[in-house]
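Here it is, the structure in full.
Missing here is one protein chain; the remaining ones are kept as they sit in the complex.
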Amino acid sequence: MSNQADLVWMIGGPQGSGINLAAETLTRCCMRGGLHVFANIEYHSNIKGEHSYYRLRIAKERRRSHLERVDLLVALDRETLVGDVHKSEVTHRGHLHEMAPGGAILFDSGNGPAPGDPSREDVRMFPVPFRDILLEALRMYGREGEVGKLQIMYNVIGLGASIGLLGYDQDLVTRVIAEGFKGRKAALADLNVAVFRRAAEYAMERFATSYPHRLSVLGGSGGRVMMRGIQAVGMAKILAGCGLQTYYPITPATDESDYLESRQGQFPTAVVQCEDEISAVLMAIGAAHAGVRASTSTSGPGFSLMAEGLGWAGITEAPGPVVILYQRGGPATGLPTRHEQADVRFALHAAHGEFPRIVVAPGDAEECFRTTFEAFNWAERYQCPVTVITDKYTASSYSTIPPFETSGLKIDRGVVFTPPKSGKDGFLRYKFTKNGISPRSRLGDRGGIFWTSGDEHNERGHIVESAENRVKMQTKRMTKLVTAAKEIPEGMMWTLHGPADAEVMVVGWGSTKGPILDAIEELETQGVAASFLQLRLLLPFPGDAVRKVLRKAKTHVMVEGNYGGQVRGLIREMTGVHVRRLVHKFDGRPFSQDEVREGILQQLKSARRPAVMSHA
Amino acid sequence: MSNQADLVWMIGGPQGSGINLAAETLTRCCMRGGLHVFANIEYHSNIKGEHSYYRLRIAKERRRSHLERVDLLVALDRETLVGDVHKSEVTHRGHLHEMAPGGAILFDSGNGPAPGDPSREDVRMFPVPFRDILLEALRMYGREGEVGKLQIMYNVIGLGASIGLLGYDQDLVTRVIAEGFKGRKAALADLNVAVFRRAAEYAMERFATSYPHRLSVLGGSGGRVMMRGIQAVGMAKILAGCGLQTYYPITPATDESDYLESRQGQFPTAVVQCEDEISAVLMAIGAAHAGVRASTSTSGPGFSLMAEGLGWAGITEAPGPVVILYQRGGPATGLPTRHEQADVRFALHAAHGEFPRIVVAPGDAEECFRTTFEAFNWAERYQCPVTVITDKYTASSYSTIPPFETSGLKIDRGVVFTPPKSGKDGFLRYKFTKNGISPRSRLGDRGGIFWTSGDEHNERGHIVESAENRVKMQTKRMTKLVTAAKEIPEGMMWTLHGPADAEVMVVGWGSTKGPILDAIEELETQGVAASFLQLRLLLPFPGDAVRKVLRKAKTHVMVEGNYGGQVRGLIREMTGVHVRRLVHKFDGRPFSQDEVREGILQQLKSARRPAVMSHA
Amino acid sequence: MLKLEEVKTDVFNDWCPGCGDFGILSALQQAIAELEVPREKIAVFSGIGCSGKTPHFLNVYGIHTLHGRSLPIAAGAKLANKDLTVIAVGGDGDGYGIGAGHFVATGRRNLDLTYVVFNNGVYGLTKGQSAPTLAKGLRTKSMPAPAIVEAVNPIALAICAGFTFVARSYSLSVKHLKATILAAIRHPGTALVDVLQPCPTYNDLHTKEFWAGADTPDKKPRWYDLQQEGFDAVVRDPEDGGEVVRKKTAGVMKSLEGGEREPVGVFFEWKTATYGEQLAARMPLLAEKPLAEADFSGRDLTPLLAELA
Partner (left out) sequence: MLKLEEVKTDVFNDWCPGCGDFGILSALQQAIAELEVPREKIAVFSGIGCSGKTPHFLNVYGIHTLHGRSLPIAAGAKLANKDLTVIAVGGDGDGYGIGAGHFVATGRRNLDLTYVVFNNGVYGLTKGQSAPTLAKGLRTKSMPAPAIVEAVNPIALAICAGFTFVARSYSLSVKHLKATILAAIRHPGTALVDVLQPCPTYNDLHTKEFWAGADTPDKKPRWYDLQQEGFDAVVRDPEDGGEVVRKKTAGVMKSLEGGEREPVGVFFEWKTATYGEQLAARMPLLAEKPLAEADFSGRDLTPLLAELA
């Protein structure tokens, strides 16, 4: 199946207009029909009114990234078509210009293009009378009077019109819609279904004949689930036994805490909203010392407040926390709801001084799950903070994937102390050992009384300023990283997708995994044989192994979602290999498959300067 | 003059026993007599009682570092001789074992070695009856009753005994002591002089014949001054017109704020003690936007709280602040009064996201002066935060140096805006320009009204989330670094001391400058020709130039005061050159000349593993 | 007096329809227009939140800072240029949550600036989590469960922290709010105006209707004007420590009062030396001109070097 056979559906409208629900319902419907979906969203840092859109790539096989083109667009407002022309400064051009030739647009005939707006000859424009359809459906329930309030159901009309146009199984969709209205909301199910049906019929009758694309059920879902990064992380935390999740609200991390909190009756993770991120990281550390697996999730601005706490966790050898860092557009508040991969150097070096820590970058939801689970093991085994660095793209994109394989996952709480039979004091919490790891007790353990300090300390944890103790204690601590580098399986450190001696080796980390994999598959069909070296463990960095792999490649191209090529620099620092060719992107949006492909081709042609991608 | 001819004098005693005053007086006396002094101090994070010591290296030529040996030791207590044997865990062995053969110890006969204490055959032990000498002097003024309270004058006895033993000019010392007691304290001058004289005579009479070393006046001071790093920074701030200094107390940075505050009547720098370092950095940034040159000074823990603020300064293109980061032993509270060079990677990357900033590392007090002065120019010219990264060794060590040359220093406030004649609005604070620099107005300027935001913004400073604006604005901002890299004189970026093709090129940064320069001078006499590449501008890093210089060297050795070889990594990242040989130290103490020399020799013999120096 | 149009910008306002922020913005615009201060001598600082966007809608210097950090940045600007009229604005999460430390320290410092807090009981921009002002036991629609922490009492906190002008108003009572903001700006010292603000999107408890008392038997607003009821918040003799204590206590007591209706108006007011005035006593330059206008060219370090000779 070529990319051309994929269907890219998009729904756009103001924040608060329910495009999420429409998109998620469609995803679920496709999944249930045996199709694969990759879905991503773009929205402003705003609650109501600014332009947002969801993009679904629907395919017969797994897809891991989005494409630039749109085949079918649902426009809930004029802005979706032509941009924010109502502002004193126009900041985007809408999506009309992104339409694939032969594509179609379903738009609200009450809120569509205005005279003089740009138009496209090669795109079919299907006006849908949203208000009339809603009114008709409401009339069935004698609720016409509520048409204003219930405009929120325009999203269902968009969904319905799409289904009608594409000829997809309406009964399946009806079931999915009905499932969505349970409990208190059950009364709304019928109304929504009615609206959906009307819209579907309307579109089918009027437009289907003049639009060739069809979407059909292939079979069952194959057990697949639709998974976002934050859900994958949340489930991993639950499975790993995370007992305390602290947080301070921040996009896009909050959703993960909400996820855990709403399940805390069933799976007891105490979710605590803190006064700030300083407190969030410190509470988690305090809990870790007391024997609870603890975590906090944030994005850049919050992480910036956690530096000092991380250093304290490092020197006191706290068995945690696990910090999930969801990168977003920076610096400062930056582009709060947008994507970037620009916090990585900071994550590696946050806090003054030197201490052991682990930084690991999963590439997609599945890796988020596995990595987060292991992060708790590492935090306890190596008694150090572990940062899982991911991003907005991973956090909020959906894809349909097989359910997680959990059988291989083992909980490892590291070396815990054995209470002395005598009950006597004298436990050495910071005992000098060869591998740097000292057995640990938990606050409250009998026979395990210890002291600890952010000041340099001796084996008992009391402050000592001597040079000799310092050298030994600092060496002991840092040795844990050497131990970790030996023990962590290579498969968690890096993955080479494809042959080492391919024509081009693409190098990336984190959420570029999806677009790179999709792009090299496409490149293959265009006669360019490429492999992909995915870096995962960034600290301790597997320098020797990575150098060896890189040396085997004929040409390298680095792909990174930041300005500076931060991991490219890290690779050079750690291996001496300079990946000269760079494809980067820092416009607040994730790489599409197309951008990666184009960028690679561009760099292969000329590496005089990096390729800056920004399909605006 | 060989190092052997230098005299190393040390005074040790409990915190609060006034060793500082004795050491500083002796330094001044030597300086006035035409001698050169390098002085450094070690003390605990404690107010009264823990062991502290001052070490003076007195020479006929300039010295930039300390030696390991002690020629003459003044021991105000037994701990200075044999260590903290009164504690449940002994953490140091005192200084007896550091004595040079033939050296001498002046100790308080009332508080000297105890039976069974270690002793040295090759060291002369001169007991001095501190209490009796004090009593005798007090008797002259009828103040014997105050002997308990005035024990604080034991330091003067230590000084006096040293001067007597060494045969130095007592009149000169008397004058210096008297100068020290002015204003409210004038009444104490005579008493101090009397105590000094008695002690000097006592030592001269009893011990001088059995001790060969003499110290004599060589001439005048040659206009030299005794300068610590914090004073150099303070003076630079005054000369640069720093109008606001914010701070939160922290060792060893506080002294600099105290310095400015105590002179604020004469030189109007508002010194504000803030509620924390978050506030300190932000207030300075707010002031910078309002047109005042603003600065804050801190050490690691404080800097850890400043990350978010730095990012905001970066994206809003604030013309400041200048942050002085005095590194100390980390991580966390670490070794709060000790030395380390381990915050540099953090200083380079503090805060999420990417923004322009300048990080520069002066190597000694003179460079602190020059660099800090220029830092204010750069902050305004490039409208970005500038971090001057120095350390405890530089901050608190004294040396006798020629007064600063200020004639070449020019104040440069960068591109300021011209108020429109019309008085109309429409100023573009973030105008896209080729070199990335936009003219700036100050809050309060007529015709200069602007907005700014930590969110991505347009030329006016209003929030805009468009991809297109983002790419342009981020590129504009980052381009300032390219501009800075072109404009900052190479002499401020790096210095090559000695020939590029010397047998060994030692590479270092910051306060290792002194010990490296002294060590390579000594190595020369031992037949090893070494040069020293001193890195100063760390961001933007002059990669091309440094690579070229490094490529010329036959062998390199990196010398760094940290565990990880952080700048070694930076060099590799930026130039591709891996400086394989590493001499490092992370015991909370600065490198001595001896340690650098030994470390280099060790690495030249074998580079199998880095040389860890710790003369404990 | 400026024309209202002159203090507005053309920036697109993307607050939710019906948001109480609009009322606060109006009041700010009117206050600034009436202030008799040239526009360029006014600087408005904000934190992050829906409320944080406010400066972009005001045609004066506008500095949109970080979450919880508007006060220190505003303080720095005021220190740099004492001739600036400095106004900080922001959300209740911003000011009383993450910013509580600065809030206390700012009160103690008593620089001449005004802080207007948009008190909507929720974290608006992050989608409706409870803000520190939401009372224990309450649950707004986007919360999974009721709040289990006590709310802050910003009025009491401000008085205890040292704010010298402490008031409250209601965002849809624009006239009262404008007058309160003007009084706060004119007050020489640190002033707080806590503004009760409906967030129709997330706070379904403290709605416009709630404040209007639509559901009460007598349909009377759920707030009343302290001053109309004769409450005297003003310290008459600024040097009289006893009176200061009495007025502080009265203000705190009023703020704790509880009951059906929330008092609005001035809770405490005391004219005492500002930080700036005290600093000027130490730095004579400040009595003459703002720090930003100091001439520092050609300074001579000789006396400083002489100390070290």
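Lettered A, B and C in written order, each chain numbered from 1.
Just so we're on the same page, a residue touches a chain if its C-beta (ideal position, glycine included) is under 8 Å from a C-beta of that chain, and two chains touch if they have at least 3 such contacts.
Since this is a predicted model, take the numbers as computed values, not measurements.
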Chains shown that the absent chain touches, full complex: A, B, C
Absent-chain contact - pick from A:134, A:292 or A:348: A:292
Residue among C:42, C:87 or C:100 that touches the chain left out of view: C:100
Hidden partner chain, touching residue among B:117, B:190, B:276 or B:468: B:276
Full-complex contact with the absent chain, from A:272, A:437, A:523 or A:611: A:272
Residues in chain B touching the chain absent from view: 16, 44-50, 84, 86-88, 248-251, 254, 258, 261-262, 273, 275-276, 301, 332-333
Interface residues of chain C (partner: the chain not displayed): 96-102, 104-105, 107-110, 132, 145, 148-153, 156-157, 160-162, 241-242, 245, 248-249, 252-253, 256-258, 273, 275, 278-279, 282
Missing-chain contacts mapped onto chain A: 31, 221, 223-227, 231, 235, 238-241, 243-244, 246, 263-268, 270, 272, 274-276, 278-279, 282-294, 308-309, 312, 316, 403-404, 406, 411, 425, 442-455, 461-463
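Heads up, the rule we're going with is that only the chains that are shown with their structure count from here on.
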Mean-CA-position distance for chain C and chain A (Å): 37
Chain A-chain B separation of Cα centroids, rounded to whole Å: 45
Set of chain A residues in contact with two or more other chains: 44-45, 301, 332-333
Chain C, residues touching no fewer than two other chains: 11, 48, 66
